[in-house]
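All protein chains of the complex are present and in place, except for one that has been dropped.
Labels run A, B and C following the written order; every chain starts at residue 1.
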Amino acid sequence: MNEFVESRVRLTWPDRLRSEYDVVILGGGGHGLATAYYLATRHGIRDVAVIERGYIGSGNSGRNTTVIRANYGVPEAIRFYQRSLELFQGLEEETGRWIMHKEKGLLWIAHTEMGLRAERARAALNHAYGAETVFIGPDEINEICPQIDLAGGGRYPVMGASYHPRGATARHDRVVWALAEGAMQNGVEVHQNTTVTGLKVSGDRVTGVKTERGDISAGVVMMALGGQVTMVASMAGLRLPIRSHPLQAFVTNHYQPGLDAIVASTELLFYASQTARGEILIGAEIDRQPSYSYRSSYGFLSSCAGRALALLPFLADLRVLRQWAGICDMTPDYSPVMGPTGREGLLVTTGWGTWGFKAIPAGGEAMAQLIATGEMPELIAPFGLDRFARDLPLSDRGSAGTQ
Amino acid sequence: MAVALLRQGIHPRGGGCICLGGDCPNCVVEVDGVAYVRSCQVAARPALEVARQTDTPRLPDESRPLETELRTAFADVVVVGQGESGLAAARDADGTVISFDAHRGEEAIGLYAGPTVVAKTPAGMVSVQCSRVVVATGAAEEQPICPGSELDGIFTKRAAESLRAAGIDLGDAVTIDEQPQRFEGSGRVEAVVTAAGDRIAASTVVVDLGLHPRSGLLRMGQGLEVEVVGDAALTDSLPPPPTEGVVCPCSDVTVSDLEAVWDRGFREMELLKRATLAGTGTCQGGVCLPHLRSYLAAKGVSTPAPFTARPLTRQATIGEVAAGYDLPPFRRTALHDEHLRLGATMDRFGAWWRPWRYPDPEAEYWSVRERVSLGDVSTLGKMEISGPDVVALLEKLYPCRVADLKDGQVRYALLLDERGYVLDDGLICRLSEHRFYLTFTSGGASFAEMWVRDWAETFDLDVRILDRTMSLGAINVTGPLARELLRRGGVDSPPAYLAHVDAAVFGVECRIVRLSFTGEVSFELHHPFSDSVELWRRLEEAGADLGSYPHGLDALFTLRLEKGHFIVGMDSEYDSTPRRLGLEWAARLSKPDFVGKQALLRTNRLPLNKRLLGWEMDGPAPIEGAILWQVATPVGQVTSARYSPVLAKTVMLGWLRSDPAEPEGISCDGRPVRHASHPFYDPDGARARA
Amino acid sequence: MLEPLEATRVIARPAALDAVRVSPGTLLMRLALDDALVIGGDVQVDDPFAIVVPDSGWVAWRFGEDQLREALVRLCAFEIHAGLNQGMVAGLPAKIWIDGDRSLVIVAAAYAAEFEERFR
Partner (left out) sequence: MLYLTCPNCGRRTVEEFRYGEIPTIPESITDPDARDLDRGFMRTNPFGPSVERWFHDYGCRRWFTVTRDTTTDEVL
């Protein structure tokens, strides 16, 4: 047996889909399950069904590159992701499950004067809002990650970096399972292989969902759907500020631990880290064209590999195991959307772009609070869908990690 | 290589059933420092360094230079596999055919849209774009799943045939054709216990358990023009459900692991895979997939589909897949070597190399403020545009008025997007009634061309557009003595402030555009790329006794900041409306229409949440990005901060994100800062207009 | 074999460009319906709004066709045909003119140094 076999989580599946629940959550990924988990464990709301089209974690929750960090570019986001980072730190203890959480520090490398300026500013802003980040020079970078070629292959000299020591990774699937188990133990029903075919609408109010297995009435319906949210929202006549783009990544065979930090470059547009199992995981920017296709491209693999090698030449002889794609829902301001939709009874958590995994606990916690209290929690109030009409976008493109 | 090792009595990995077909992980070794190499897929050559691989190899300490290249080819048909059916498919195909033969070391590693087949070959990487792919990859032999399967001395039927053909004596080999109960032995197999329970002593066991189509490429090609022939097209019959032993040799997953996670509720193929990591190793399910399916089928899961096939089907290294990729190119202005000659430190700004600093930064600054200086502004976006509808187009594109510009006049303008946010800024120069010359920022040039063309087509306007960014150089001659330097170049009537003329400077035809970003008299000399060096040198020579010294970007950032000029993307943000930037005058809302007008009308009614303001403080400049504090609360962030030599204080631009009333008690870097109106230097612009 | 290219750029109505005739020895590359790069000769175009300007922002390399095709197998991912080809070559925007011994690769002069390094 390998040490990574999941040996503790126990998933308990319901026999049948009932026709009524207090809360129905569409999407059995990290955000949907975290919301259910916090509803059940923090608010005692247990009459909850999570409806999942495939298996739990089959969307972006199982396709991302598992980085946890809080070093964002606008104060509202820094506070939110810092909360998430802290919840992640306590998640193993809280659930009693090994999610392979490991703090390893994250380096965002700058190669030009403009890059230095951006990383200094990032460090200053994050420090001010409580997400520990410092600006460091090449010597310190070399100490933290000796594998980085400080000459950047001659083209991308390493001039400095913002360093975020609490940057971490965890095993994406295990986060999903720990939350699913915790929710299930507290009475939440998770229904896999259940496709939503429509929303039940009465006037301006959403009263439930229609599925291939029957209709469900619900006091509150929450959409936590990666990739499909535009279509489901349109069932309630709702338009969203979302465009769905593929995001690709690839992974190597496994090796002994050795790449201790998470390394990223906003100019080279890639980031690399080593998983608990020892694979090197490398991701890059989103594909430019909106698409729902999960097909990988060789152009991505080749260019991402080439860019990673400019900074981490020791990767050259590692064997590529597989590549894959997820579908990222991108908003115009590169920040998520959480909260009411303008349709009574319908809530949404979306726009999770390339930063959804790291937000799972805080997003779930806040959405659960919103459902339980009916009040928009202060932490996520700036992320409401109404921010566009109020002309208060949260422009954070520079923090997408890949932009 | 595997055969060569086995000939010497060495099992490449120490044990495990050998297939010699590239389907299992049981022959992986480290070759020349590269781990996870299937020795059955590599030709043995002298001087190759082969080492036994541990379960988890070390990361390499360093890399070796890689000579691999990627070649692109085109064909009507690509045939992957050159067994009988592959050969037939290649023979019968119409048009041009390219075939890959794994036996010659040509391994297709992925099938992508197009269709495009990428293969690793002894000659390097190959990418073939084609109309149709024929998958003739054959079938893999089923591996034994039972206790003892990790022993040495177990071979598939085909492997045994290959070894015998290579003259290797397999001794007392016995052949079994059903999954055995177990193998016995220590290190090397000593006996096999068959399904029927018979114990047969043997030091070599050949397993002939059936075939499973190598369907990875086919599954990867779903939705593409892909056809499958030969054994790869076999219907995949399930083996008997595994009962004991290692199912996935890559990740070391046993049947009891499957049982354990099944009991815990992991009942989907993907969940079972993810919870055990079966199928996620070197062979990507090549060994375990049939057995996992069979396991689930026995549990009552109806016909579990194989898990998704993803590239790469056969492995390549990161260095190999990077072959043929070229990093984004950097641009050089025509004056690149001049800057190097002058000792400049070059830095990249967007796509361009630009002089950041020359050896004497003080001279850079003071030559502009007190004498004359040259700056290379060739990177500015430049566009010529003409046509009957040109005024109509520009009136739509720019938030300022355009129609009233007279020939020879220049106007500074913002460019807004449809949300009313500032996209870029630059100049509008009117050449004649139907002809204009536009400039954009260095970073915005490429987008500007797309933007202008897009709107011209959207409005169906009759215009001609030529982007001249890369074909014209531009030199900024700036400082109180700029006029004198131009006079020496033969320009007796330089343009007035915010005007332009076409004239020769030292014999070089220039469009001389007068404005001021530095705060002093400034003439931008736009000229043919090929004349740049000549013009620069003549200006340099003629300016020597005027005290001319060139200035780079770093000095320019200080000079412009003293004038309070913001820089798009450095000081502005995604949601910077003219109002937030304090540039409401730049958007003429009385115009009938322009891109972003409706958005400005809409958002101007909303409360103002943040403003870009001027700030000053004593002492040295804080970092650009420093936080503005009101007592202990962060209320904003500095975007630009420079110590101004001429003003003897620090001047800054920065966003205030709190109540926009007059801010008080603001500090930065532990020191008090004052809100100050900008321009900080020469506020009425007398010097620039002089 | 690098040479700076002294050319004329013509932006004009497509029909006006269609009607342009150039003298023998002059190379007219039709970059787009309304866009031509003219090398080695004058050009008259019947469009009062045409933009006709000297364009020295390019550099060219001369090759024999076979030599060029062989190199392009490594440097570009599209199929080359006789006449003008435009696209990504060695990671940067390039124009390829295929015409026997007069075959050319043209890139913006700003990319000359990068291209030279990559073309090897």
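We take it that contacts are C-beta pairs under 8 Å (C-beta built on N, C-alpha and C of every residue); 3 or more make two chains touch, one makes a residue touch a chain.
Treat the numbers as computed from the prediction; the structure is a model and nothing was measured.
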{"item": "Among the chains presented, those that the missing one touches", "value": "A, B, C"}
{"item": "Residue touching the undisplayed chain, where the options are B:116, B:204, B:333 or B:548", "value": "B:116"}
{"item": "Residue, one of A:46, A:210 or A:243, that touches the chain absent here", "value": "A:243"}
{"item": "Among B:223, B:359 or B:645, residue touching the chain not depicted", "value": "B:223"}
{"item": "Hidden partner chain, residues of chain A it touches", "value": "228, 230-231, 239-244, 287-293, 295, 297-299, 303, 332, 388-389"}
{"item": "Contact set of chain B toward the excluded chain (per top definition)", "value": "112-114, 116, 129, 223, 418-419, 446, 449-450, 453-454, 457, 467, 598-599, 601-602"}
{"item": "Hidden partner chain, residues of chain C it touches", "value": "31-33, 35, 77-79, 85-88, 92-94"}
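Assume only the chains that are shown with their structure count from here on.
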{"item": "For chain A paired with chain C, centre-to-centre distance based on mean C-alpha positions, whole Å", "value": "46"}
{"item": "Intercentroid distance (Cα basis), chain B paired with chain A, Å", "value": "20"}
{"item": "Gap in Å, rounded to a whole number, between the CA centres of chain C and chain B", "value": "27"}
{"item": "Two or more partner chains touched - positions in chain B", "value": "70, 127, 324-327, 330"}
{"item": "Touching two or more other chains - residue numbers and ranges from chain A", "value": "none"}
{"item": "Contacting residues of chain B [partner chain C, same complex]", "value": "69-74, 127, 129, 324-334, 336, 352, 384, 386-388, 434-435, 462-466, 468, 470-472, 528-531"}
{"item": "Footprint of chain A on chain B - complex, ascending", "value": "33-37, 56-64, 66, 70, 110, 112-113, 116, 118, 127, 223, 251-254, 256-257, 260-261, 264-268, 270-271, 274-277, 280-282, 284, 308, 310-312, 315-319, 321-327, 330, 347-349, 356, 419, 553-554, 570, 573-575, 577, 602-603, 606, 609, 623-627, 629, 634, 637, 639, 657"}
{"item": "Residues of chain A defined as touching chain B within the complex", "value": "1-2, 4-13, 54-58, 62, 75, 111-114, 117-118, 120-125, 127-129, 153, 155, 173, 177, 192, 252-256, 258-259, 277-278, 294-298, 301-303, 305-310, 313-324, 332-333, 390-393, 395, 397"}
